[in-house]
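Coming up: chain A.
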Amino acid sequence: METIKLTIDNQVVEVPKGTTIYKAAKQLEIDIPVLCYMDLKALGIEHKPGGCRICSVEVEGRRNLAPSCSTEATEGMVVKTHSMRVMNARKTVMELILSDHPKDCLVCAKSGNCDLQDLSVKLGIRDIPNQDIAEMSTYRKDFSPSIIRELDKCIMCRRCETMCNQVQSVGALSAVNRGFQAVVAPAFEMDLEHSTCTYCGQCVAVCPTGALTEHDHTNKLIEDLANPAKTVVVQTAPAVRAALGEEFGMEAGTLVTGQMVTALRQLGFDYVFDTDWAADLTIMEEGTELLDRLTRHLNGDKDVKLPILTSCCPGWVNFFEQQFTDLLDIPSSARSPQQMFGAIAKTYFADQIKKKREDMVVVSIMPCLAKKYECQRDEFKVDGNPDVDYSISTRELAALIKRANMDLKKMPQSDFDNPLGESTGAGVIFGATGGVIEAAVRTAYEVYTKKKLAKVDFEQIRGMEGIRSAEVDLDGFTLKIGIAHGLGNARKLLEDVRAGKSEYHAIEIMACPGGCIGGGGQPLHHGDLSVLKKRTEAIYREDAGKPIRKSHENPYITKIYEEFLGKPMSEKAHHLLHTHYTDKSKKIIYLK
Partner candidate 1 sequence: MSRIKVELKKEQIDKIKTICQSFNNNGGELINVLHKVQGTFGYLPAEIQEVVAQELNEPIAKVYGVVTFYSFFTMLPKGKHPISICTGTACYVRGAEKVLDELKKELKIKVGETTSDGKFSISCLRCVGACGLAPVLMVGNKTYGRVAPEMVKDILKEYEAM
Partner candidate 2 sequence: MGKVKTLDDLRKMREELKSKTALRDKSEHSEGMIQVKVAMATCCIASGSRETMNYLADELDKRNIEAVVTQTGCMGYCYAEPTIEVTIPGKEPVIFGYVDEKKADEIIEKYIRHGELVEGIIPMNYKNIEDTTK
């Protein structure tokens, strides 16, 4: 590879041709501050709009300062990253950004976890000149079921826009207006609720300020936990245990399942259950549906459509209900694990503990913001009472544990309660991209071939590639599987399906890059996607350590079918564990 040499702050560094000044400096361990910049290496996207100008450096012989994040280093270049001129410019620009930003850090949801705040500290900002005459941008606050937008705090880094459009291809957000009025917003500056937003929360995950945050339900939870009349049941999603530790200073990829269970119990939950159990249930329903559709299709039933698409991911469900309304009959009708859990908790389990539905509060801990919206959907309510009352994110749980004066690191480990706490390795891997389909294959293989799997791990299905495919030999029949994570990748597969070009029998789709471990409710990775890899590894570690690794072997699953549901896809199962999809796209109404 061709390399060049340049001098940064009097140190010579050799880098490959095409390297930016910012990255060349990194090689020298010179940390030039950045604000709008975001390197999503794993996704092949480097967001460097050159908008904030905080990373400006002085390049000898150049008339003006250069944004280091997007300026290519050249042979012989002489760069200064902390000259007086640079320091003054950086500080002045920061003051400008802050002059149009609220100063109520003390009560901001992002306080302590805010890139802008950190930068202000780093640059030693103590005063913002001419505040008395400086007009501030003001916008209406937007409360959606999942995401809260406070655009007063938007600094136009445009990261959310990149996530929403380039990564997710959702297109809900765009820069609108011009100049001082410019801001990132949905069409017509309407609320997210009326836009094509899927609540995947990837915008929230990258927002450097408090402009985009989750709809926080912790205060409601604290009230319910304190209410003796309520039986509060909690379920925790697989991806949460692989990331929660990060909020307590643990290395990314540390599994904290046992500590988390203890913490939840100490917080006062009456029953601590596992969404993984419901994931096993999902496999029973979804896997059966897959085999049913497959068999009918192979038998020549033209009404049966393939591929079947997974339906556990609520962001993904929102996406196709908005943008692929012609394909509504393709996804599996199985509810997501969160909702299966809720439906069972407020029926089967409520009967067991002899509680009335309305006296129960079912809470979910999710790596996801779309789950907050999902549990409010009318399809998942009985007489107005939701199966899952509300969902809180991994970040909210961490904050709550801290608020309750606990430290997860020092927590002893304990096990989930039964009967809804026992799960298999198949349920665990739901948290990573490819996991749902791998779990389904483990079961489908054994059910279809009536043989034992020689090897449980389907490594060919795993990985971080945006779109993957695999073939599984089901005793002579080759099952073709497609996997996409990130809605932008999903769109590509769906367009093939729409065009009739897809050869897959089953496709797994997760809205967030990396799957649930990269969800919008997870600890912020600040653009560093290596974190996602570590979380994924943790998930597979947990799976490998499980004594049972196939959903249909979960004894509590077998039990519920015997005692309550009958068999997969039975009428009762259909009523409690399946759903239907509706066209939520904008319809243009013709008038006479």
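In the analysis below, contacts are C-beta pairs under 8 Å (C-beta built on N, C-alpha and C of every residue); 3 or more make two chains touch, one makes a residue touch a chain; residues count from 1.
Regarding selection, all candidates are chains of the complex that A comes from, given by their letters.
Predicted model only: the values in this text are computed from it and were never measured.
Asker: If you had to name the candidate from 1 or 2 that touches chain A in this complex, which would it be?
Answerer: Only one option touches chain A, namely 1.
Asker: Going by the contact rule at the top, pick out the chain A residues touching candidate 1 in the complex.
Answerer: Spelled out, the residues of chain A in touch with candidate 1 are 165, 170-178, 185-189, 195-196, 586, 588, 590-592.
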